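In what follows, a structure is listed as structure tokens, so that the remarks can point back to it.
Yeah, one chain of the complex is gone here, protein chain that is, but the others are all in their spots.
Chain lettering (A and B) follows the sequence in which the chains are written, and residue indices restart at 1 in each chain.
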Amino acid sequence: MTSRIGVVTFPGTLDDRDALRAARLAGAEPVPLWHRDKDLHQVDAVVLAGGFSYGDYLRAGAISRFSPVMETVIEQAKAGLPVLGICNGFQILTEAHLLPGAMLQNDHLHFVCREQRLRVENAATAWTADFAQGQEISIPLKNMDGRYVADERTLDELEAEGRVAFRYLDGNPNGSLRDIAGITNAAGNVVGLMPHPEHAVEPLIGTGGTDGLGFFTSILKKLVSA
Amino acid sequence: MARVVVDVMLKPEILDPQGQAVQRALPRLGFDGIADVRQGKRFELDVEGPVDEAALARIHEMAETFLANTVIEDFVVKVES
């Protein structure tokens, strides 16, 4: 049976169609989920896609985090449901305290859109198992509020437990502490990152790279073997 | 209707590039002597009914869970007469 990957649409979500397409290209059955609907429709994994949910008003991700669908996502993520938060999705995960730390406006105060090299620092999570430890990948980055911050103790803990999942290479694009581009929870089922794997899944489109597909094939392999 | 104000500020240790940008602009505009600028948010809540202890407790809870992100922000609740 094909694995079902759900992608949540909040008001103001932008990359939901892209994430559904990426899931489909990886071989999954893409399932659109709606923010007002608590039912996750038997999906095997959830993607919180990028965008500006609620216009990033109040704080990026702060309003979406209290939506009906998130009640179920939070509850099931704690029970092991694989969840990938991309960009605004990452912001929602930190606001929901499924991942530690917070996201602030880029230190240079500009929106940044560029191709970004990353190092996969943890290839053991549900969403990175198809990569090699230390593998360098290149996917688009585009955000206004991409500066990852947390207190020193939290950062030390993340480092010690191998929970920094991705680190920026070739220059820090937004002032994130310790060049952190993405992190995972202790169990490895909840992963969040600022760059956009769903925009790097087809050779001709976007940057022309396909390094983003690995996120989706990782979760599919994990779901099939589970 | 009574008004309650919630001021939300980034914690002192968190970098505030917007505040810094404002501070850097001040001398250019002829405003000298400002050592630091931090930018925050102010929420004005018009409260229905009495602003008693219970109401303030609810507002405090609202600020803590929603208006501020206590990972990066502090907040202060004030009753305006």
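Keep this in mind: contacts are C-beta pairs under 8 Å (C-beta built on N, C-alpha and C of every residue); 3 or more make two chains touch, one makes a residue touch a chain.
In the analysis below, contacts and distances are computed from a predicted model.
Comparing "ABC transporter permease", "Microsomal dipeptidase-like Zn-dependent dipeptidase", "Putative acyl carrier protein" or "Phosphoribosylformylglycinamidine synthase subunit PurL" against the UniProt entry of the hidden chain yields the protein name "Phosphoribosylformylglycinamidine synthase subunit PurL".
Taking the full assembly into account, the omitted chain touches A.
Of the listed residues A:Asp15, A:Asp44, A:Glu95 or A:Asp211, the one in contact with the hidden chain in the full complex is A:Asp15.
Residue in contact with the omitted chain (choice from A:His41, A:Lys78, A:His97 or A:His110): A:His110.
Across the interface with the omitted chain, subunit A contributes residues 11-12, 14-15, 17-18, 21-22, 51-52, 54-57, 108, 110-114, 140, 142, 144, 196, 198-199, 201-202, 204-207.
Keep this in mind: only the chains that are shown with their structure count from here on.
One inter-chain figure worth recording: subunit A and subunit B are separated by 30 Å, centre to centre, where each centre is the mean of the chain's CA atoms. Residues 58-59, 62, 66, 94-95, 100-102, 104-109, 147, 149-151, 175 of subunit A are the ones touching subunit B in the complex. Contact residues of subunit B toward subunit A in the complex are 10, 13-15, 17-18, 21, 66-67, 69, 71-72.
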